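After the structure tokens below, expect a handful of questions from me.
Of the protein chains in this complex, one is absent; all others appear in place.
Up next, subunit A:
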């Protein structure tokens, strides 16, 4: 196999991997983006993601309908978001600390209820074949996308458009940038943040459903391996722009596919390094984007990390 052929294989695998792996990143980061735009941080989305994965799998197994599982995962995520939102509107509560508590609570609860669902095989979500035009089975395989991926793209566009062009988007942005200004406009800051956190939780729950019902497609306790946390970092990378969130999610998905792809063409030296690519990327992004001298461009002014 020549170097060119190997390079093509890796590039192809990264693109295919980006499509396969990015959806949970996308949903969690869109949820976090919405929450942070309203001026609050929810680090608990990792727990929401894991609990969403568990509840979706359980419901799909019990009822035989994976789509019902997705809806229940969303609602469960919304409950987690609502709890976070409710606690954070109490006076003198640190939203980062509550977020970490919610993360542990979500994963712990998911492990507790999920015991019975590790073994059985639940019906999975179907895929849509977008590769009909190609004769290459690999291309076709790579373009077998899940409807949730497409929903995620639409959601990113709607959020991006909504933040700029709708009254609702303006209210959320105002709340996030300056609570006094929002108050002066007659907006109830607490209610806006509560709703934004709950809806953000809904998105993260749906992202979890993708993990357990489509790819990799089963419920195990190691399922998320930090993807929820990486997605939170990804929002900063994307500068709180939903469209950039989509790009960043694709990039993280591709980074995750790098290690296995290189090994599949026979390069296994340093595979630990390549396997760690998504984590290294998170770290690099945090270092590059944080500076004590300036505040982040595009950061909502009310966020507790920027205040």
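The rule is simple: contacts are C-beta pairs under 8 Å (C-beta built on N, C-alpha and C of every residue); 3 or more make two chains touch, one makes a residue touch a chain; residues count from 1.
Methods note: contacts and distances are computed from a predicted model.
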Choices "Purine-binding protein", "Serine/threonine-protein kinase RsbT", "Xanthine dehydrogenase" or "Multicopper oxidase domain-containing protein" - which one is the UniProt name of the chain not shown: "Purine-binding protein"
Touch with the omitted chain, as defined above, among A:28, A:179 or A:257: A:257
Chain not shown: contacting residue from A:130, A:267 or A:299: A:267
Residues of subunit A in contact with the chain not shown: 9, 12-13, 16-17, 20-21, 111, 115, 118-119, 121, 138, 141, 211, 215-218, 220-223, 225, 227, 256-257, 259-261, 263-269, 271-272, 275
